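A single protein chain has been omitted from the complex, and every remaining protein chain is retained in its original position.
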Amino acid sequence: MTVDTLRLSAEEGNKLVTDGEISSDELYRAYLDAIGERDPELHAFLYVCENDPGEGIPIAIKDVIGTRGIPTTAGSKILESYIPVYDATVIANCRTRGLRVIGKTNTDEFAMGSSTENSAFGPTHNPWDPTRVPGGSGGGSAAAVSAGLAPWALGSDTGGSIKQPAALCGHVGLRPTYGTVSRYGVVAFASSLDQVGPVARNVRDCAFLYSVISGHDDNDSTTVDVPDVELPTAEELKGLRIGVPKEMNGVEGIEPGVSAAVNKALELAESLGATVEECSLPRSVDYGVACYYLIAPAEASANLARYDGVRFGLRDDGADFREMVMKTRDAGFGDEPKRRIMVGAYALSSGYYDAYYRTAQKVRTVIKREHDELFERFDVLVSPTSPTVAFPIGAKIDDPVAMYMNDVLTIPSCMAGLPGLNIPCGLSEGLPVGLQLIGPQFGENTLFRAAHALEQAIGFDVVPERLR
Amino acid sequence: MSTTWEPVIGLEIHVQLKTETKMFCRCRNGFGGEPNSQTCPVCLAFPGALPVPNRRAIEETIKLGLALDCTIAERAVFHRKNYFYPDNPKAYQISQYDEPLCAKGHLDVPTGEGVTRIGITRAHLEEDAAKNVHVAASGRLHGATATLVDFNRCGTPLVEIVTEPDLHDAETAKRFLQLLRQTVVELGLSDAELEHGSMRFDVNVSVRPAGTDELRTRTELKNMNSFNFAAKGIEREIARQIRIYEAGGVVDQETLHFDPAHEESPPMRSKEEAQDYRYFPEPDLVPVEPGRELVERLRGEIGELPGARITRIAETLSFYDADVLVTGGLDRLWVAVVDAGADPKDAANVLANQFVATGIDPSAVDAGELAKLVSTRAEIPRAAFDEALAKVGETGFSADPYLAQKVVADTAELDPIIERIIEANPGQADQYRSGKHGLLGFFVGQVMKETGGSADPRVVNERLRVLLG
Partner (left out) sequence: MARITKEEVLHVARLARLELSDAEVAKFQEQLSDILEAVSKVSELDLSDVPPTAHPLEIANAWAEDVARDCLPLDDVFANAPDRDGDYFRTPPA
């Protein structure tokens, strides 16, 4: 039996295997063939597993997630030859469900970026238009799912690395509530923000994969037990109270085509029985990016300090320990990690701590409070996921600050530790537009229900036009 | 011109907890074993590894805090202390900064003249570093060609105790350290063995004109590995600083390393790169909020502390004896021996002088039997007493056979022996008579030898003087 990996959902693939319509190996090989056919153009994968044990369906894994015996580079030269000796908890969870790793997907170095152009191993291309970026940092997982190179994938999201690529590649991605998915075994970027989450072709697959990876982990003291996941079936939105933060839909640089598609989806939501009301996040949108680009680099400056050439990874020569470490880190890290490490060290250094890091922590409180207040009146908040559709490769690479603004709409809820889910809601200039649903803490089931009903009503075809 | 100088001394002590597992991973604590054989992704800081705190280590730190009359924080937070060094795999040490578990306590140190109260600034929990071995082409030494790292010790729970600069002399500093050590040992938190590095301490020393409260530049004496060594080091440093000031000079801030094997953090590179640890809250961990219940439960587990016992026992004995008994871990045996009928002073002397030298575990001793030995030690031969004392720790030990060996004090029995010995040594006898009285010892020795040590030395001396006279 031949399968169309461009159209097959994980749920369908799983049914084919359990019903014996196709063997796990045959399905795995079908995806290997798709990779052989389309990945040379896209470069979604940094490593492809010829064969990985398991009886279930394949899954692609962002290369910041540690996989025992399978190279894990985090998109960095400093880990080019690193092969973990233990599985991340999320990988162990996938394995107990029979899922088979088909490969490791491209990422901005240490997940630092919004375009996957910061990968030390070259950029990934957007399946809808290979001259454009797939978003980032999880551009590899996004492109792989969008182009049918994997039925689903795991990503990681610190300030938008799951949601923004899902928006730019036109599929579903969830950044879960902070603390619901283990970070153990995941190469750390910013510990108080990093969350692993599902990348999928539809909301039901997304919800199912979330149920596989979520829950308390003894190896991660920042995890908690989560409510049982309900696979969504909703076709309507009766009683759902949607808040639309005006700052998000009026943010500087937002493209008209993006607003139009999102507003059309909001009208659909109303026709499905939801109440839609404008609301406000006065300071979260204005100050979120500045807050994020102090806190995340500060934590990163410490998290990336362990790359010292002693126990694993790249080692350059040096007359003494200090010289060896400095040369190793200079040779191993690309510009973006270097920039963030230095900004972070600066923000934490004596004399600047209060003005930068501690002030940012207080802004974080403000952002959290603004969201908490809104969720007393609303079940979900809706906005565009990204102010723009996919932009051309190279367009923003020399302007870090402009690049940072890609995440202006995804960052605030990340700072507040809240879940956010992207669904495609239409096209602009022939490229996907993403709609972001933000929920209250542990409100994943609400997001799944709302997103599923909207998804059905919108009827977006996730297969890139040029591949149909 | 002739200023009198007041020393100002502060201490920073590190104590390794003897938990089953390490502070932030479940590798076995208590290193040894093949190098790097007690390690895991967490204590090797492999990518993606995360710390999970050891509950027992937290409780034991709180217990020590209570023993030091500290305020236990309602909310304590772990911080990252950032610095690069081969023994520090994450390049940050998980420690505590402005929200430690225990703060504002004190330890009352009994002295000859009552007690001296030493303020405890804080007691916090952190993780120990790995072991660096500096090697040259041949053998191990400094100015090395390479550094080898063994991570077995890395992540051992470490309590850091910081005192106020309340100490003003080396002797009290030494007593404080001995008392703190005994307190930690009795609480069962640590072996606190200096020679194994399970207790380490640094000393800050400065001096100021007596009567002023200025704080002058202090120097740091690091990693001294014995209490006496510390006392000597402090005295030497005090004298050195006074000499400098009286010569019109200035003391510069410096660190004097005594035992580089136990360095905790790297030496500063240069002035322009003065250490900047960039402390910030450890985002991989959540706060510790002990709560009343836990704190009260732990308080209930603490018995009478050494300091209090020294003061109490010093009402019966000299302060010196009380101090030696308690800090030597001998006072409970002393009480038992006295209860069994021995004279308190005699018991103290035997325990503090002879028994302590045998290295026998006090808890293994049958106090009743020891009491018999103490009470009769004047009446049995010295040799017999020593032999008995050496065996007093053995199970089923009985003092009776030794008590049976009475000393011979009867002159009718001793005189013939003494006369025989004088006759056998005419030369020495003449010299003695011609004034060389130092020879008396020689004759005493001969008599004791002849009597197999059973003769009463007092009587032998008397009779020799008479019979040689």
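Read from first to last, the chains carry the letters A and B; within each, the first residue is number 1.
Here is the rule we use: contacts are C-beta pairs under 8 Å (C-beta built on N, C-alpha and C of every residue); 3 or more make two chains touch, one makes a residue touch a chain.
Values in this document were obtained by computation on a predicted structure and should not be read as measured data.
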Sole contact to the chain not displayed, among A:149, A:324 or A:421: A:324
Touching the absent chain when the full complex is considered, from A:309, A:420, A:443 or A:464: A:309
Full-complex contact with the absent chain, from B:86, B:197, B:233 or B:362: B:86
Contact residue for the chain not shown (choose from B:39, B:121 or B:178): B:39
Touch list for subunit A against the chain that is not drawn: 81-83, 85-86, 178-179, 192-193, 218, 221-222, 224, 283, 286-287, 289-291, 293-294, 301, 305, 308-315, 317-327, 329-330, 333, 338-339, 341-343, 345-347, 349, 355-356, 358-366, 368, 400-401, 404, 415-417
Residues from subunit B at the interface with the omitted partner, ascending: 19-21, 26-28, 34-41, 44, 52-58, 75, 77, 84-86, 132-134, 143-151, 266, 272-273, 276, 278, 281, 283, 285-289
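The criterion applied here is as follows: only the chains that are shown with their structure count from here on.
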Of all residues in subunit B, those that touch subunit A in their complex: 41, 44-53, 80, 82, 84-86, 89-92, 147, 149, 269, 276, 278-280, 283-286
Residues of subunit A that touch subunit B when the two form their complex: 65-66, 72, 74, 79, 82, 84-86, 88, 183-188, 190-192, 218-222, 298-299, 301-302, 305-306, 308, 310-312, 321-322, 325, 345, 348-350, 353, 357
